[in-house]
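With one protein chain held back, the other chains of the complex are shown just where they sit.
Chain nomenclature is as follows: A, B and C, assigned in order of appearance, with residue numbering initiated at 1 for each chain independently.
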Amino acid sequence: MRIVVQEQPFDFAAEATAFAKGRTDLGAVITFQGIVRAGDTGDMERMVIEHYPGMTEKALQKIADEALTRWNLGDVLVIHRYGEMRAGDQIMMVATASRHRKDAFEAAEYLMDYLKSRAPFWKKEYAGEGSAWVAAKDEDEDALSRW
Amino acid sequence: MRIVVQEQPFDFAAEATAFAKGRTDLGAVITFQGIVRAGDTGDMERMVIEHYPGMTEKALQKIADEALTRWNLGDVLVIHRYGEMRAGDQIMMVATASRHRKDAFEAAEYLMDYLKSRAPFWKKEYAGEGSAWVAAKDEDEDALSRW
Amino acid sequence: MALEILYFAWVRERIGLPKERIDTNARTVAELVEELKAREERYAVAFADISALRVALDQDLSDFSASLEGVREVAFFPPMTGG
Partner (left out) sequence: MALEILYFAWVRERIGLPKERIDTNARTVAELVEELKAREERYAVAFADISALRVALDQDLSDFSASLEGVREVAFFPPMTGG
């Protein structure tokens, strides 16, 4: 398992290639990338992600530990950035690997659902003179109820 | 949308990097890789995948078209190999991209479920002097009922 | 009616060939299967349990009760194991 919280961009291709490399017991590998969208009106210029150093790593570790307990996983990777990003930039990725696809899919969805609502990150969007904190969605909180 | 059926290995990192590249309207990108497992006893030496040229492409196209109808997807990629492979080799990949993660996850699972049981591929495993066709699993057929 | 018949995986191995062209008056897949089974032991063995088989007509999955009218290519194979 690897948990990374960093400001600088990460190399998705390199991370995905290295993940679970050489393992011949894992038949299913899933990656999820979260990417900055230009926004529904397309006028978002940049986004700044604030986080809570210390708690962020602790929260992500706890979520990943729980995924490893619930599913039969060969490996788990979580990378999440903070700081300034622009439309099209990669915000974060998770990767899961398991013998069969069901565990890898469920664990990846679990990681994303919890990471969205339980890891201390806050997004602020900037457009022209204006800026606004992204509001949490009820559907993201509701998504946790299935686990 | 891109559907590829080929004998030679594919470059996962390059495919994943090119997929949905430059799109600023898609916040979620998922990849699934299917990898040859060494088998539960670890003695599988190689696997040969037979397919039905013509029908394979048609079946994959139909599955991908259906995913594009059911979910709000920005792009879909399916690559599936046939021929001889060894433990650790990549058999196939799918990728999905959507505005939000729910569509990308559901579509990726749908593609995998249908591709498993409705695309004309058959696996034969070789170990020492022996060989055996991989039997379809009831759980793979059952997985279709949720869609 | 001339039909191209294709066999895959263990069906191909049991029958001993990947494809053949046959002339038949069979109106349905089931009738075609009966005709094939009557030919030779290896066909009878391959088609002994059709619940273990799948059929595609002109490269679309179908079923054993389907009509062969207008069909040019029939394929028999076990349940798929892709992915």
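Here, contacts are C-beta pairs under 8 Å (C-beta built on N, C-alpha and C of every residue); 3 or more make two chains touch, one makes a residue touch a chain.
Worth saying up front: this structure is predicted, and the values here are computed from it rather than measured.
Asks: Any idea which chains on screen the missing one touches?
Replies: A
Asks: With the missing chain put back, one of A:Arg2, A:Lys21, A:Lys58 or A:Arg86 would touch it. Which one?
Replies: The single option touching the absent chain is A:Lys58.
Asks: From the listed residues A:Arg37, A:His80 or A:Arg101, report the one that touches the chain absent from this view.
Replies: A:His80
Asks: Which positions on subunit A touch the chain that was left off?
Replies: Residue positions of subunit A that touch the missing chain: 34, 49-52, 54-55, 58-59, 80, 91-92, 112, 115-124, 133-136, 141.
Methods note: only the chains that are shown with their structure count from here on.
Asks: Go ahead and note the Å separation of the Cα centroids belonging to subunit B and subunit C.
Replies: So the centre of subunit B lies 26 Å away from the centre of subunit C.
Asks: Where the centres are mean C-alpha positions, what is the separation of subunit A from subunit B, in Å?
Replies: Each chain reduced to its C-alpha mean, subunit A and subunit B end up 23 Å apart.
Asks: Please report how many Å separate the Cα centroid of subunit A from that of subunit C, as a whole number.
Replies: Centre-to-centre distance between subunit A and subunit C: 48 Å.
Asks: Note the residues in subunit C that touch 2 or more other chains, in rising order.
Replies: 83
Asks: Going by the contact rule already set, what residues in subunit B reach two or more other chains?
Replies: 34, 112
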